[in-house]
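Up next is chain A:
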Amino acid sequence: MSKKIKVAIVDYGVGNLYSLIGVFKFFNIDVNVTEEAEILNQADGIILPGVGSFAAGMRGLKIRGLDEVVKAIASRNKPMLGICLGTQLMLTEGHEFGNFKGLGIMKGKVVRFPILADNEKIPQIGWNKIFPKEPGAWTGTILNSFKENDQVYFVHSYILEPKFEKNILALSVYGGHTFCSAIRQGNIYGCQFHPEKSGQAGMKIIKNFINLIQYGKA
Partner candidate 1 sequence: MKNIRLIPRLDIKGPNVVKPIQTEALRVVGNPKKLAYHYYEAGADELIYLDIVASLYQRNLDFDLLKSVAKNIFIPITVGGGIRSISDINNVLRSGADKVAINTFAVKNPNFLSQAVKEFGSQCVVLYVEAKKRAQGGYEVYTDGGREKTGLEVIAWIKKAIGLGVGEILLTSVDRDGTRGGYDIELLKKIASFSPVPLIAHGGAGSLHSFEEAVTLAKVDALGVSSAFHYNNFSISDVKNYLAKNNINVRII
Partner candidate 2 sequence: MEKLETKFGLPAEVKFCRRCVISNQRPNSAVEFSHTKESKKQTIHFDEQGVCDACRVVEKKKKIDWLEREKELIGLCDRFRKNDGSYDCLVPGSGGKDSFYAAHTLKYKYNMHPLTVTWAPHVYTDWGWKNFQAWLHAGFDNILFTPNGKIHRLLTRLATENLFHPFQPFITGQKSFAPKMALLYDIPLVFFGEHEAEYGNPIADASSAKRDWSYFASQDKTKIFFGGVSVKDLKNKYGLLDADLQTYMPADPNDIERKKIEVHYLGYYLKWHPQSCYYYAVEHGGFQPSPERTSGTYSKYNSIDDKIDDFHYYTTYIKFGIGRATYDASQEVRSGDITREEGVSLVKRFDGEFPERFAEEIFKYLSVPEKDFPLASRKFKQPMMNREYFMQLADQFRSPHLWKKAGGRWKLRHTVWGGD
């Protein structure tokens, strides 16, 4: 019988959290949606969600003093999953509507999609494939269940540019442009896409993250 784990979702005023809550409920986990540092610190794993602009995201965290809290939790290598904007905030800086400092959990910046082939529309809204840097690179990560034909759901105009190759976990192609679709550092993960809206493929990623929290491995 596995111990009951405590999972918390950082509530910093941006985005719709209800589908996320639903996913964890599906796996019989009652998540705590909170902006309270104490609960976040005591959780066994946290989710950093978010949609919207980089600046608005950082502002939302700072006002609540959560930027320092999240950074500290990350430095302890506690399992953490960033989603969409949440992932972008994990990097050092963002270039949306100006230059803004991020959490700096991993080094890198967030930039806009360049002009794309075939005049492909920005934002990317829809399903897309992700792939590892090289075969087998996903073993031991929360993407280990991912199959070649699986796809996940993206909604974004800005993309991740981690500074170090080692932090790049997954790549995708949109409008002829290859970009980073997931990052990782130890137990800290960030997905540009929305696993909670990506059907079965996404559910498996969430399950792996839960396993990571529960058993120490994905």
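Criterion: a contact is a pair of C-beta atoms (placed from the backbone, for glycine too) under 8 Å apart; a residue touches a chain by one contact, two chains touch by 3 or more; residues count from 1.
Candidates were picked such that all candidates are chains of the complex that A comes from, given by their letters.
Model, not experiment: these values are computed from the prediction.
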Of 1 or 2, the one touching chain A somewhere in this complex: 1
For the chain A and candidate 1 complex, residues of the former touching the latter: 15-16, 18-19, 22-23, 26, 51-52, 118, 120-121, 123-128, 149, 151, 153, 155, 174-175, 194, 196-203
